[in-house]
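Only one protein chain is missing; all other protein chains are in place.
Every chain is named by a letter (A, B and C) in the order it is written, and numbering of its residues begins at 1.
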Amino acid sequence: MTVKVGINGYGTVGKRVADAVTKQDDMELVGVAKRSPTYEAEMAVDKGYPFYAASEKYLDGFEEKGIPYEGMLEDLLEKANIIIDGTPKKAGYKPVYEEAGVKAIWQGGEDHELTGISFNSMANYDEAYGADYLRVVSCNTTGLLRTLYPLLENVGIDNCKAVMVRRGADPWDTSRGPINSINPVLDIPSHHGPDVKSVLPEIDIQTTAVKVPTTIMHLHSVIVDLEKEVGTKEVVDLWEETPRVKFFEASEGIDSTAKVMEYAKDRDNNRGDLNEIAVWKDAIKVEGSTLYYYQAIHQESDIIPENIDAIRAMCELEEDNEKSIQKTNEAMGIQ
Amino acid sequence: MTVKVGINGYGTVGKRVADAVTKQDDMELVGVAKRSPTYEAEMAVDKGYPFYAASEKYLDGFEEKGIPYEGMLEDLLEKANIIIDGTPKKAGYKPVYEEAGVKAIWQGGEDHELTGISFNSMANYDEAYGADYLRVVSCNTTGLLRTLYPLLENVGIDNCKAVMVRRGADPWDTSRGPINSINPVLDIPSHHGPDVKSVLPEIDIQTTAVKVPTTIMHLHSVIVDLEKEVGTKEVVDLWEETPRVKFFEASEGIDSTAKVMEYAKDRDNNRGDLNEIAVWKDAIKVEGSTLYYYQAIHQESDIIPENIDAIRAMCELEEDNEKSIQKTNEAMGIQ
Amino acid sequence: MTVKVGINGYGTVGKRVADAVTKQDDMELVGVAKRSPTYEAEMAVDKGYPFYAASEKYLDGFEEKGIPYEGMLEDLLEKANIIIDGTPKKAGYKPVYEEAGVKAIWQGGEDHELTGISFNSMANYDEAYGADYLRVVSCNTTGLLRTLYPLLENVGIDNCKAVMVRRGADPWDTSRGPINSINPVLDIPSHHGPDVKSVLPEIDIQTTAVKVPTTIMHLHSVIVDLEKEVGTKEVVDLWEETPRVKFFEASEGIDSTAKVMEYAKDRDNNRGDLNEIAVWKDAIKVEGSTLYYYQAIHQESDIIPENIDAIRAMCELEEDNEKSIQKTNEAMGIQ
Partner (left out) sequence: MTVKVGINGYGTVGKRVADAVTKQDDMELVGVAKRSPTYEAEMAVDKGYPFYAASEKYLDGFEEKGIPYEGMLEDLLEKANIIIDGTPKKAGYKPVYEEAGVKAIWQGGEDHELTGISFNSMANYDEAYGADYLRVVSCNTTGLLRTLYPLLENVGIDNCKAVMVRRGADPWDTSRGPINSINPVLDIPSHHGPDVKSVLPEIDIQTTAVKVPTTIMHLHSVIVDLEKEVGTKEVVDLWEETPRVKFFEASEGIDSTAKVMEYAKDRDNNRGDLNEIAVWKDAIKVEGSTLYYYQAIHQESDIIPENIDAIRAMCELEEDNEKSIQKTNEAMGIQ
């Protein structure tokens, strides 16, 4: 069986999921819908993706620029089994999808309550199996889950405290700052802790966050009180086996988020993305039962493979999450 | 009695201590020494500070630019009772000061072992009383001590974990980056924890640090496990009474390090400095016995009043640290 | 005679003009008006400036925070002879001032047409003499006029081409970017050329502009075709005599906008401002009749002395612009 996937919203997330879908042998990209006639719309057409206009409002623009479209969003919904919603937060398409009778996946900008299921491939794939609606949690939450879940399962976690050092804007977003400031997120604790619990309610976790003048990757400083004393090596070995977690080492010249991004470009990754979570191997350290580590999150792309796995679970293409993860990884070139 | 103070090294720290000394009625600035004939040298002369050349090497430069000097560093040492060393790390002047028989104060870039005493006005003034040599701990360590010491004394601290989000360079230093990266400090835990313990050995504290592309202020995200449950209000009240800790509020428009610096400029502070530690009152929160807070540190100036208090302790001008702190604060306009 | 000056809008410009007015012996600050109860409002009150609420809308906020106000904007207008409008662009207060019968000065964000007079102290003081309304041109235009006017008068200008490398946001403005991008101003030529001509119609000038990720100072690269061949020294000598133009030299360690700002802080300037235009003496160069130079503009403060001179001209306190410039400079500590 091949699932017919549509994309609504062809921005940072939408364009990446579209590419990823075309690499899966059990999925078919039946179209992407976009509101405005920017260069991304032209590129979607150039790539041969069936293109749909998401709004009557900008139709003139598509015609003026000669960007052909095969129909409106509604037409796409008729063709798709499942929609990936990459529209801005609270765009409010849920009634439209319900009316059309398609399954749908939202992203981390939406609230847990919208769908009742917050998804991570390793942590709760079973919960998503056969579901009609879910949200893939945000890039930061996905990052925390990738490293915390194996600890929880294999060692046990008493408590986790993490500070999110967040990029101020995405690389292409030149309107937002700060240019020269650190802006603390003054709601204490930050929403990331509750977001992790929306997937893994049993974790005791508190987070804080600050915004800094960089456009590439968030960085987390994480401190975990483990349920028992283990050696640093045991944690290293555990993550070595964990999918979508990748080690970097200062001794090989990779000691910053900028160098991680350079590595991703060197590896010929699509768009220079890094779907894996970057963990500095040199800086993993257990003292007694307290574990310290840093990880970096490529905000634009770490959630893309989770979207693919979520499609597979919701459309009942694969029952076993490990098999889905492996299939997605191989198709996307994730090591 | 008036203590004769000399400054060796007229850079970020030296020029600020010089200004601060001239505001004290129990101290006299007998001179500042500097190696190279930059505009700062001219400014010292313009301000009427007795100026000394710190090195034979650049004497031609002083003459060429018409910057008058009253003698060499050695001449200054003869006139001074105590020297503030603001030279770069490990400049190695200790034997020179010993030979000249002057007391000396170093800054946080030097190791604790150089002097055996690491100083903070509130935490260990008595230890410095009558001492010949000490170091004032770094800006970040001073910042941690300002807020942690009253907690330790009045509530009790089980454990403290802090993440230092550090500025990449000082405002004037245009050679250093990063421009667009977050660089984790990969030595885990970072040196700040042990530095705090060099003053307060009884605190259980672990720190990590990341470097970010900003030039103004460090920001700390601090989480403290207190020895007992207290209300948020008790902590607020405690710090309200703590000297050199100042509250800021997002509701008044101050929600970032940049706004804090704008406030300092608006208050007509010398050089736009902020000698106090900035704590966001809105973001102080106690849950159970766990306290969360953010504080920002003006890296160039928070240690200046500690240098003044250290002079007063070492030269036995005042036995009571609270009186010295109050005297320094009034002279420097610290609220 | 003492002119009664009111300020409407107590932001970047308003607070600086208020301070400057209090330093003049022929002016009296009768009050400042502000809309919202931020910390700046508290500071105005702390400084003893008569404070007025600019809008009914936020009166609750003033009461809640205990910020006393002496009346509404209308009350201030009754007391003032002249108003400095520091409100955001197109706030539209002109009818209000007309109704109240007060003179008024706007800033460079407004169009020339609003008042019919665009002002610079050196270039067209006479035009402002006795006028009811004018605008002081923007920081960049003021900067260009400061260096171009003496060239025009003393050497003659065939043509001028300038590129404005603009700061992306003011230091306190942490919402605006870009963080890591250069954004060209795609309207060609940029508005700065026509703005210069609004004061000096006879200059042939074209400008372009780019926005870059810095918060401190704009930088201009200027190339002038002079009407005759002169030596570099003649230009240096000319600007040496020009008020509000200040030379900086890389050989003294000042080779960037950041170092210029450090110098301004070191000079104990109010808020670390630099009212003068910074010209790099090392980089002034005439080849044939083509002059090259760089200048840096402190966007927040270069126009403040022009506001003071404009008050003096409009209120007929002083007929001679050179005398007004000198009087303003001495009062404000401009070298």
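A few comments on the model shown:
Just so we're on the same page, contacts are C-beta pairs under 8 Å (C-beta built on N, C-alpha and C of every residue); 3 or more make two chains touch, one makes a residue touch a chain.
The structure displayed is predicted, hence computed values, not measured ones.
Of A:87, A:141 or A:256, it is A:256 that touches the chain left out of the display. The residue touching the chain not shown here, chosen from A:120, A:174 or A:208, is A:174. Across B:22, B:36, B:154 or B:174, the residue that sits in touch with the chain not pictured is B:174.
Although one chain is not displayed, its contacts with chain A can still be listed: residues 15, 37-40, 42-43, 65, 171-174, 179-180, 215, 252-256, 258-259, 261-263, 265-268, 270-272.
Not every partner is drawn; the one left out touches chain B at residues 168-169, 171, 173-181, 183, 213-216. Touch with the hidden chain on the side of chain C covers residues 161, 163, 165, 178, 180-184, 186-189, 206, 208, 210, 212-217, 219, 221, 223, 250, 255-259, 280, 282-285, 287, 290, 292-294, 296.
In this text, only the chains that are shown with their structure count from here on.
Chain centres computed from CA atoms place A at the largest separation from chain B. We define each chain's centre as the mean of its Cα atoms; on that basis chain A and chain C are separated by 47 Å. Between the Cα centres of chain A and chain B there is a gap of 42 Å. Annotation for chain C: residues 171, 173-174, 179-180, 215 touch two or more other chains.
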